[in-house]
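Mind having a look at this structure? Questions to follow.
All protein chains but one are shown at their positions in the complex.
Think of it as A, B and C in the order they're written, each chain with its own count starting at 1.
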Amino acid sequence: MRMLINVPETVVADALRGMAAAHPELTVDVENRVVVRADAPMAGKVALVSGGGSGHEPLHGGFVGPGMLSAACPGEVFTSPVPDQMVRAAAAVDSGEGVLFVVKNYTGDVLNFDMAAELAEDEGIQIAKVLVNDDVAVTDSLYTAGRRGTGATLFVEKLAGAAAEEGAPLQRVEAVGRQANECSRSFGIALSACSTPAKGSPTFDLPSGQLELGIGIHGEPGRERRAMMTAREIAEYAVDVVLEDLRPTRPVLALVNGMGATPLLELYGFNAEVQRVLTGRGVTVARTLVGNYVTSLDMAGCSVTLCQVDEEQLRLWDAPVQTAGLRWGR
Amino acid sequence: MRMLINVPETVVADALRGMAAAHPELTVDVENRVVVRADAPMAGKVALVSGGGSGHEPLHGGFVGPGMLSAACPGEVFTSPVPDQMVRAAAAVDSGEGVLFVVKNYTGDVLNFDMAAELAEDEGIQIAKVLVNDDVAVTDSLYTAGRRGTGATLFVEKLAGAAAEEGAPLQRVEAVGRQANECSRSFGIALSACSTPAKGSPTFDLPSGQLELGIGIHGEPGRERRAMMTAREIAEYAVDVVLEDLRPTRPVLALVNGMGATPLLELYGFNAEVQRVLTGRGVTVARTLVGNYVTSLDMAGCSVTLCQVDEEQLRLWDAPVQTAGLRWGR
Amino acid sequence: MRDTAFFRRWMAVASAAVNREAARLTELDSPIGDADHGSNMQRGFTAVGAALEKDAPDTPGAVLVLAGRTLISTVGGASGPLYGTLLRRTGKALGEAAEVSDEQLRDALHAGVDAVAQLGGAAPGDKTMLDALVPAVDALGTSYEAARDAAENGALATVPLQARKGRASYLGERSIGHQDPGATSSALLIAALAEVAAA
Partner (left out) sequence: MRDTAFFRRWMAVASAAVNREAARLTELDSPIGDADHGSNMQRGFTAVGAALEKDAPDTPGAVLVLAGRTLISTVGGASGPLYGTLLRRTGKALGEAAEVSDEQLRDALHAGVDAVAQLGGAAPGDKTMLDALVPAVDALGTSYEAARDAAENGALATVPLQARKGRASYLGERSIGHQDPGATSSALLIAALAEVAAA
């Protein structure tokens, strides 16, 4: 085990303490595992709450702040949070205008957020939900739990968060989030497995010189294993799979995302190839984001997410955002 | 080899192409390997140029922009850039007010920047230099190349960059940079070695269950190998070594830096321990930055840098900065 | 008749089994999941033990409802709501009686398992906990031992199946050849029940 931790049991609580110390602009309830904008509830504004298993940082806690999430609920590593967290978060941020839950499509996340929505509504909080399911690697939804939510989560949280910040009503914020998800597709590649604190060793065995195509963000293997490919070949493969499903007719936002252990140097090089393929396919790239945003602990690898946008969505993307993990404008 | 690259020879050029695509606010000269603020030269303002081997991203290219560097010169992986790059960068950003070179103390960087300074001065550009040498792991400077420049580079570039942005003259910008270095100390720990593209395998052998104390940022082993320690023990060790040398009497800026492959979740947990130790030692922490800022490719591990600050330095730290890797304010 | 103490013993034995087998459950969750099922179950049943200690519910139904609620509040993931619902609904079906018959318990477990199927949308053959739970409650008509064996066999029988629900389903055909972690933990819970019933 080569982890910078105390004991596996306290990893999430320790991280929340460290986050609280680094970010005075956040209210971090370590005991109850809720990260809230210090200025919440914002009068007259819709609130956004998201959450999921830990291990994907900066997602979601790193996206709490002006222009994005109002609160985040971190679960145990790779384990969806419990309804109690979500209800507590919703209560902390609701100004009376309602709360949007941003939920990645995993059985655990869906079940827990559903329970939380019921409980929160019992407490008189108006709840809307957006399900994120952008991963094209999960092909046959009839015989699976449906497409996973991965990189598009960032687009959903950013665009819906910008709409909420502008004062849009709940129905509109929900529509913006849903549209962002519908306009997005992702594909992920692993060059190594990751190690969870609980297991202490790689979650699957990937001999060097091999890669996994079509991975999710929970250290699960992908749908196919292949001999190592070059950055150029990986970019071609990933972009083509995404484009085939998305068939964009408008410019796209491109997220070239690292899984955690791939150096930024390599991610930028990979981005060069992604851009080359997109240009070759006649796709206009409106904005590009390169970095570790939706990660899988110490997994080496990357994912590509494209979100096709209209003028209004592009405006919401460019709107100011001030969070630990994403910051621009104002 | 589990790298997301095409061939080792083009890694830096590929990354620069990818950086150019992602950052229209930068002018990236891929051929000559210079990254420049698109709005340079800034009339009436001192310019800052830094650079060093690649593999430490976001350092330095990710720190080019308003409030920080005017230009960066990326060398090959872990190899200092050549004088030609630095001269070209200085010429591109000099407004006539002079250029500050920020140089990490490594034989290669020092020799190349020295040569560049001579050449630039021959071209009529006024050059000042700040040498960064904050790594307390290098103890005996009489019998070594002197202390390495590591995490303090970020503080030097940020504080001097803020002074330059405000219009301070070259002498003052240099003094701010020098002071930032003198007020800073660092210590680094590796939980795994990193792999350079040229070598394709780990640069040293670190069995799991062991760690290296006192590493630099070039994949070199540290001064001591030990059995694995907990985050709490590592924090105690690192903070104490730094404090012993710095003996701060004022509040500190804390940089809890990841070496590249350590998940943000772990870094935040480690930060909690760092803060605990600092509090225990009676040190006030004015600001904390947690993340991957001065990295070593895909090395797992971390470093702690403390910079003790007065009111003026704190003001310069809080001043707006708009770069790919560090962003706040305006 | 089974009294409140019987149900507390069931939860205690189940908790011990989960603790003992946690590493194995996480191991099973690695190749076809996200390597957390063991720690999820362990965290949940540790909390159940503490809650039963603290609140001291005094009917069989109340024991199971509290256990279920506690799992929902502490486990997360897919298994938290599913096992939480299983115990909560079983407990609800038991009503407020101070003692319940084996037949009442069987019917209540039926209701609990049905609720799991409804919540998760899975059916036997999908390679989930239902592959152990459904045959187990069916076999309860015969005996607790039969239920234990049916659950165990159901868990083993998930190996050749292709997953259609939960995380393992993302793997498609690559999910074949691995035992489902949830079915395995279900077999532990049923074995715990059989053990306390036999004592």
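Rule of thumb we're sticking to: contacts are C-beta pairs under 8 Å (C-beta built on N, C-alpha and C of every residue); 3 or more make two chains touch, one makes a residue touch a chain.
If you're wondering where the values come from, they're calculated on a predicted model, not measured in any experiment.
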Displayed chains contacted by the hidden chain, counting the whole assembly: B
Contact with the hidden chain (one of B:E166, B:E182 or B:E220): B:E220
Residue among B:N6, B:S70, B:N112 or B:T262 that touches the chain left out of view: B:N112
Residue among B:N6, B:S80, B:N181 or B:Q275 that touches the chain left out of view: B:S80
Residue ranges of chain B at the interface with the undisplayed chain: 8, 53, 75-84, 106-108, 111-112, 115, 137-140, 143-145, 148, 196, 198-199, 203-204, 216, 218-221, 223
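FYI, only the chains that are shown with their structure count from here on.
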Contact graph of the chains (line, ring, star, complete, other): line
Centrality ranking, top chain (CA atoms only): A
Whole-Å separation of chain centres (CA-atom averages), chain A against chain B: 29
Between chain C and chain A, distance of the C-alpha-averaged centres to the nearest whole Å: 31
Residues of chain C whose C-beta touches two or more other chains: none
